[in-house]
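Every protein chain except one is present and positioned as in the full complex.
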Amino acid sequence: MKPVINPKLCKGCNICVYICPKKCYTKGTDISEMGYFNAVVSFPEKCYNHNREGKLICELCVLSCPDQAISWHPETEEEKKK
Amino acid sequence: MKPVINPKLCKGCNICVYICPKKCYTKGTDISEMGYFNAVVSFPEKCYNHNREGKLICELCVLSCPDQAISWHPETEEEKKK
Amino acid sequence: MDIFEFYRKDRWPHVFCPGCGNGTVMNCFFRAFNEAGLSLDNTVFVGGIGCSSRVPLYINSDALHTTHGRAIAFATGLKLAKPGLKVVVFTGDGDLGAIGGNHFINGCRRNVDMTVICINNNIYGMTGGQASITTPHDFQSTTTPYGNKEYPFDLAEIAVAAGANYVARWTTRQVHELTKSMKSALQKRGFALVEVVSQCPTNFGRRNKMADPSQMLEWFKSNTVRRDKAKSAELDHVDLNLAGQITVGEFVDRNRECYEELIGVEKHG
Amino acid sequence: MDIFEFYRKDRWPHVFCPGCGNGTVMNCFFRAFNEAGLSLDNTVFVGGIGCSSRVPLYINSDALHTTHGRAIAFATGLKLAKPGLKVVVFTGDGDLGAIGGNHFINGCRRNVDMTVICINNNIYGMTGGQASITTPHDFQSTTTPYGNKEYPFDLAEIAVAAGANYVARWTTRQVHELTKSMKSALQKRGFALVEVVSQCPTNFGRRNKMADPSQMLEWFKSNTVRRDKAKSAELDHVDLNLAGQITVGEFVDRNRECYEELIGVEKHG
Amino acid sequence: MDSQIRFTGFGGQGVILMGIVLARAASLYERPVGEDGKEKRMSAIQTQSYGPSARGGHSKCDVKISDQEMLYPFVEIPDWLVIMSQQAYSKYIQERRPDTKVIVDPDLVMDRPTGHIYYISATKAAESLGTRIVANVVMLGAFREISGVVSNESLERALMDALPKPTHDLNKSALAQGAKLGREAMEKKGKA
Amino acid sequence: MDSQIRFTGFGGQGVILMGIVLARAASLYERPVGEDGKEKRMSAIQTQSYGPSARGGHSKCDVKISDQEMLYPFVEIPDWLVIMSQQAYSKYIQERRPDTKVIVDPDLVMDRPTGHIYYISATKAAESLGTRIVANVVMLGAFREISGVVSNESLERALMDALPKPTHDLNKSALAQGAKLGREAMEKKGKA
Amino acid sequence: MTIPPGEYFVQGNDACVEGALASGVKFFAGYPITPSTEIAEGLAQRLKGQNGVFLQMEDEIACISAVIGASWGGAKAMTATSGPGFSLMQEAIGYAAMSETPVVLVNVMRGGPSTGQPTKASQGDVMQTKWGSHGDYQVIAFAPATVQEMFDLTVECFNYSEKYRVPAFLLSDAEVGHMRGLLRVPEKLNVIDRKEMGIRRTDEAYDVPDDLVKPFPVFGKGHKAIITGMTHTETGRIEPEDSKVHSDLVRRLNEKVLRNRKDINKWEMIGEGSKTMIISYGSSALGAKEVATKDPNVGLLRLKSIWPLPEEPIAQAARGAQRILVCEMNLGQLFFSIKRVAQDAGCKQVELLSKLGGEPPTPSEVRHKLRSMGAV
Partner (left out) sequence: MTIPPGEYFVQGNDACVEGALASGVKFFAGYPITPSTEIAEGLAQRLKGQNGVFLQMEDEIACISAVIGASWGGAKAMTATSGPGFSLMQEAIGYAAMSETPVVLVNVMRGGPSTGQPTKASQGDVMQTKWGSHGDYQVIAFAPATVQEMFDLTVECFNYSEKYRVPAFLLSDAEVGHMRGLLRVPEKLNVIDRKEMGIRRTDEAYDVPDDLVKPFPVFGKGHKAIITGMTHTETGRIEPEDSKVHSDLVRRLNEKVLRNRKDINKWEMIGEGSKTMIISYGSSALGAKEVATKDPNVGLLRLKSIWPLPEEPIAQAARGAQRILVCEMNLGQLFFSIKRVAQDAGCKQVELLSKLGGEPPTPSEVRHKLRSMGAV
C-alpha cells in the first residue's frame, strides 16, 4: 500500500516529513486551495508498507498526521514494480 | 500549682476526667448557671504540678479542655501541705 | 501573653459544643504562637465557613472570615498585597478539602508563605453532620444513612504531592506533638499545613456510637500510627481509608522557594 | 469502522491549527476505540471548553460540550443516571487541571466508571497562550512575560494519589503506546485517565522557540523518560518540573471498586 | 379560634420535639366535635428557631393550632409560653400579653415572674423516672393538662409516632407524670 | 469626510497589523492642512474580527478614518476593500457599494470580480524580496499609494513603531515596492 | 418508592422531597447548606438502588453540572441549595438555559447578601433567579407559601421544566422550608414527561410546537445529538461568529417561555375588585392573606409562580384597584416590575412593605402599612 495525502485536508505542518523513518515525505512548494504548502509523498516505494497488504506496520505518518490527511491506497501495477 | 475550673466556662464535657493520667478530676453532679454539670478538681494534690512552680509539666488537662475553663492557681498554704 | 490576651475574652464562652475539639486546637495554637515569638499586631487570621473556620473571630487580631472554601484564595491575595504580614488560615475538612479542594492543591503548588490549620472532624459540623471528603468508609452521617460508600481523601498526603513545604498531622489526643508542629509550621517559610483530626461529638460522634467526646479521643488514641511506622501503601493500591489507621507525624519538611521569593515581591513589602 | 465513519466527515477540515497535536490524539483514539470493540451508539463523549475539549464535537455520536472545567462533573451525573452508557471525556490541562482541579481529584476519588483523555499542551490554547498549571517552570506564555515562576502540577501523579483506577501518560510522539493505553483505559472499569502531552505550536511552541510542530515532537522525544526508569523523586522534594523530564508510561492499573458498584446503582442500569 | 403556643429552652432538651408532637397530634389525630355536631378538622403549624447552629444556646419552638383554615401560621404573641432554661427566660419572657399563660420549670429558671404562672418541676420529675432526657415529655404532659388544646389520646399517639418502640413505656409514664404535675399546679393556682 | 477601509485575508498573513498601522498613522502622525490653513487632527479607529480562535480561517480588519470627531467608529460598507485570500473573498465581496474600490492579490484569489478592481501581486513581490512574511506590508504600500488616505511618511513611521528594529529595512523596501505596484496598477487602470 | 396517597404531618423541605419523588425524580446531587439541607438528607434516604441516585458532591458547581448531565441521560434530575450555593450555580444555570436542559433547582432562601443570616428566611434571591447568569435567558420559578405547596409546586417545577426544556426553580425560604404542617398526597397526580425525540406523543406536553420546543434527544439512543452552551444551529453545529444564528437562538429560548406565560402562571386571588389590593408571594404573603381574608375591603393576589412575571393577573388585580401594596421580604425586588404592570393597568398608587431580618410581615404590620396608605 502507499500513503496518499488528501490536498483538501493537509495543512502543511510537515509532521509526516519529520516522523517518517524512511523519509518518504518531502516538504511541499505549491500552495493548496486552503492556502497551505502540502507535503508530498515523494518516495512511497521506500515505505515499510510498500507492496504490503493486510495488516500494515509502522503507520507513524497516518497516526501522527493531525489532519487525517493521509490514507492508504493500493499501488498501481507500475508502482508495485518499484 | 493546682488546676482550677472556671464554672462560667466549663461545659461539662469531662475530657479532663478522661485525659488526666493522675485522675485528678471527677465528673460533676451539680448543674451550672450555663446548664452544665461541671467537672470537679477532686484531687489536685495528685497532679504532677502539685507544689511545682516555674515551668509546668503534663498540662494535658489545660491543653485539652475545649472551653479554656482550666487555669493554674497557686496552692494555699494548707493545700501545699497535702 | 495570657490566653485571654491572645483570644477575645469578651466573646466567651465560645459557640462550640461541649467537648468540641476546636477549643483544644485553640489552646495548642495559642501556645505555639507564643513560643514562636510572633506578634498579634502583625498577624492576620483568615477563616472560611464552618465551625472550625470561626476560630479567627475569637483571636485578638485582624480577622478575615470569608466564604465557604475560599480561605486560601483570600489569604493568597492578602499575603501578596502585604508580604510583611504573617497569615494564618483556620479551616475545616469540608472547607479546605471539599469545596476548597482546588485552592488547596494550588495553594500547595504555589507555595505562598502561610500557615494553614485544618481541623478535620471528618464531618460537616456546622450544617449538622453531613458526610465530608474525609468521612471514613462505611461510617454514618445524615447524608449517608446507609453508611458512607465513598473512600476518603488523605489531605496530608495530597498536600505533600501538591508541593507544600511543611505538612504534619496529629489528633486532638496528642496535644503536645500538635503544639510542636504548629510552632514549626508558623516558623516555616512557604505553605505549611497542620491537619488536626478532631472530635465533633455532636455531629460525628453521636451518629457513630461515640457520643461522649472521651470516646472519640480514645478512638483517636487506639487508631493512631506514626507515619514512619505506618504499613506502607502498596504501589497499586492507595489505602485511602482513614477508619483503618490515622497516620500521624510530620509528613514533609522542606524548603522549596516560596512564591514571594520566586516572583520577587518581597521587595515592596 | 473507517475513520470518517467514526468522525463527522462533514465538519472537516477541523478547526485545529496546522500541526496541532489534537488531531494526532484523535487518530489514536479512533484506533483504540475500534480495537476495544466498542459501539458508538452506546458511547457518549463529553468535553469541557478549550481546543482539546472540542474533540467530542467531531465524533459521530452524542456529545455533551459543557462549561469550562466541569466536564467530569457533568459526566458523573450522566453516567450515574444511565449506567449502561460508556462515557468518555476529552479535556485539556486548563480544563481538567486548573479550573477543573477539584472535580478532577474528586472524580479520581469517587472512581466513577469513565475514560478521561486529557490533552496536555502545557498552555491555554483556545484563549491564545496563557500559562496553565502544567506550563514548565521558566517557560514563556502571554501571562508570564518574564518566564513562568510557578512550578507545574504532575497531573498523572495527582490522579494516582487521588485514587483513579488507571493512569497513563504519553506524548504525541509515541502514537503506538498512546493507542495501547487508550484501549486499556477504555476497557477499564472505574476512573481511567490518559494524559497526552501534546504540541500547541501556535501558542506554546511559537513562544518557546519551537514554532515548528516537528521541533516540539523532537523536544518530547528527547525529554521522555519511562516512569519506571525516571530518577525517583526524593521523599522530601517533589520534582514538579516538567521541563526536566516528561515521565511516561502506565502509572497505575488497579481495580478499586468503582462508585457504581459501591452504591449498587447498576441494578437499575 | 387559634391557639398560639411557644416552647423554649436550651439546645438538647428536646424543646422542638415538644412542638412537633403537639402540632402533629392536633393536625392528624384531633377531631373535636363542632357546634354543628360534626367532627372538625384542626390545622396546626409548627416552626422553630435556635441559636448559632444547634449547639447549646437557646431553642424555641412555636405551634399555632386553629380550627379553621390556617392563614397566618406564625405565633405573634403566644397564648401559652413554656420556659425550660434561664437563657430562654431572658430572651422570651417579654414577648407576652398580660393574659399569656406561662409554664416554667422552677429548677432551671431562677426568676419568678408575675402573671399567670404555673411551675412544673419537669426536670426533677424526669430524674425521678431515671433520666433527665424525658423532662420535655413530662413538661408536655403538664402543658396538655393545663391547656387542654388537644386530647391526651391524640398527644400520646403523636408522641409514640415520633419515638422508637423501646422507649414507649418510659415516655408514657413521663407523660402521665406530667399530667399529674399539671393537675397539681392548676389546683394550687385555683387555691391561690 | 470619513474613509472606511477593510483589510481581509487568512490568519497569519498579518492582515490585522495592516489596519493597526494605518489607523495609528492617521491617528498619531497625520496632520493634513484644512481649508482654514490650520493643521487638522485626524481620528482613526481600528477593529477586527477573526474566525474560530485565531487559527487559520478568515481574518478581517476594519479601519475608519475621519477628519472630525469620530461618532460611529465601525465600518458599515467599506470605501476600500483589500482582499488577500479566496476564503475572505467569498465572505466579504458582497459587502460593498458599486463605488467601493477593491484591491486584490490575484495570486491568492481565483475570482475576477467586476467593479473598481486593482490587482496587486503582493505575495509574489514579497517572495522576490526574500520572504512571504512581508506580503501584507507590500499590500499596505500599494493601498496607500492608490488611496492616498494617509501620507507615506506617517505610514512608514507607524509601521516602524510596530516592528522590531532589525526588520526595518526589509519592511521599508516592501512598502516602497508596494507603492510601486500601486502606481503601476493605477496607471493600468487609467489606461483601461 | 413514592409516598402513598394520604395525609402526613411533615416539614416543608420533606414535602419537597415527596413532591420530587412523586414527579419521578431519579437523580439528585447536593451539597449541604442551611436551610435546604433536609432536602438532600431526605433524598439520601429515599433514593437508593432501584429508586435512583443520590450523590453528595464536592461543591455546588459540581452538583448542578451533574444534574444537567443526568438530565441528558434521560433522568428527571434536581438539586437544592440556598443563597451562597445558588450564586455558585449561576454559570451552569445559564448552560442549562442555553442547552435547553430540563432541571429542577430548589433555593430555600435565607438572609443575604453573602453568608448573611443562614437560619433566617428572606426573599432576596428573586431577581437573581431571573438575572443571575450572564446573557439573556428565561426561567420558570414558583414560590410556595405552605407545606402543601412545597409538594404541589415541586411537581409543577418538574412538569414545566420537562415541558419547556427550561431550568425551573422552587423559590422557597427558611420559614416555609422548616415549617411543619399537613401534607395531603392526592390519589392522582398530573405528571408531565419531556417530549422525547423520535417518540410520538398526544398528551399535554405535546401542545407546544416542535419549532419552539424541540423534542429531546436522550443520549445513547443513536440521535448523535450535539449539546453545547455555545451558539449553535438546530443540528448542533457551533456557529459562535454568526450573528443571525445567535440572535435567532436566543430569541427563541426567551420566546418559548414568554409566549407561554399564561400556561405557566399560577396564582390565588382573594377579594378581586377591592379598592385596596395586596400583591405578594411565598411566606411574605401569609400575613397579607390573614388581613385580606378578614377584611372585606382588602383583596390579595398571591403569586404562586413569579417567573415569568404573571403580568396578566397583576394587571387584573390592578385594574379596579385604587391602591396596591406589595409585600416582600427584600428591598422590593418584584416591586418595580409589579408597579410597572399595575400602573400600565391604571392603578396609580403602588407601595411597598419591605421587611428584612428573617421574619415574614405580620398581619398587624400589613394593616399598619395599609393604614398609612389611607386604606382600612
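Going in written order, the chains are labelled A, B, C, D, E, F and G, and every chain counts its residues from 1.
Rule of thumb we're sticking to: a residue touches a chain if its C-beta (ideal position, glycine included) is under 8 Å from a C-beta of that chain, and two chains touch if they have at least 3 such contacts.
None of these values were measured; they are calculated from a predicted model.
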Item checked: Listed residues D:67, D:134, D:165 or D:181, member touching the removed chain -> D:67
Next item on the list: Specify the residue from the set G:40, G:53, G:88 or G:314 that touches the hidden chain.
Entry: G:88
Margin query: Touching the hidden chain in the complete assembly: which of G:37, G:56, G:231 or G:305 does that?
Written below: G:231
Next item on the list: Spell out the interface residues on chain G facing the chain that's missing from view.
Entry: 61, 83-84, 86-88, 90-91, 94-95, 97-99, 109, 111-120, 122, 124-125, 127-128, 130-137, 228-231, 240-244, 246-247, 250-251, 253-254, 330-331, 333, 336-337, 339-340, 343, 355-359
Check: Contacts of chain D with the missing chain: which residues?
Finding: 49, 67-69, 98-99, 101, 124, 127-128, 130-131, 133, 142-146
Item checked: Residues belonging to chain C that touch the chain removed from view -> 11, 41-42, 44, 46, 57, 60-67, 70, 73-82, 84-85, 102-103, 106, 263-265, 267-268
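One rule holds for everything that comes next: only the chains that are shown with their structure count from here on.
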Next item on the list: Could you name all chains that are in contact with chain B and with chain D at the same time?
Entry: C
Check: If you take the mean of the Cα atoms for each chain, which one ends up farthest from chain D?
Finding: E
Notebook entry, point to check: What whole-number Å value describes the gap between the mean CA coordinates of chain A and chain E?
Noted result: 88
Margin query: Rounded to a whole Å, what is the gap between the Cα centroids of chain D and chain F?
Written below: 43
Notebook entry, point to check: Which residues belonging to chain B are in contact with no fewer than two other chains?
Noted result: 11, 34
Check: Considering chain D alone, which of its residues make contact with at least two other chains?
Finding: 16-18, 20, 102, 106, 263
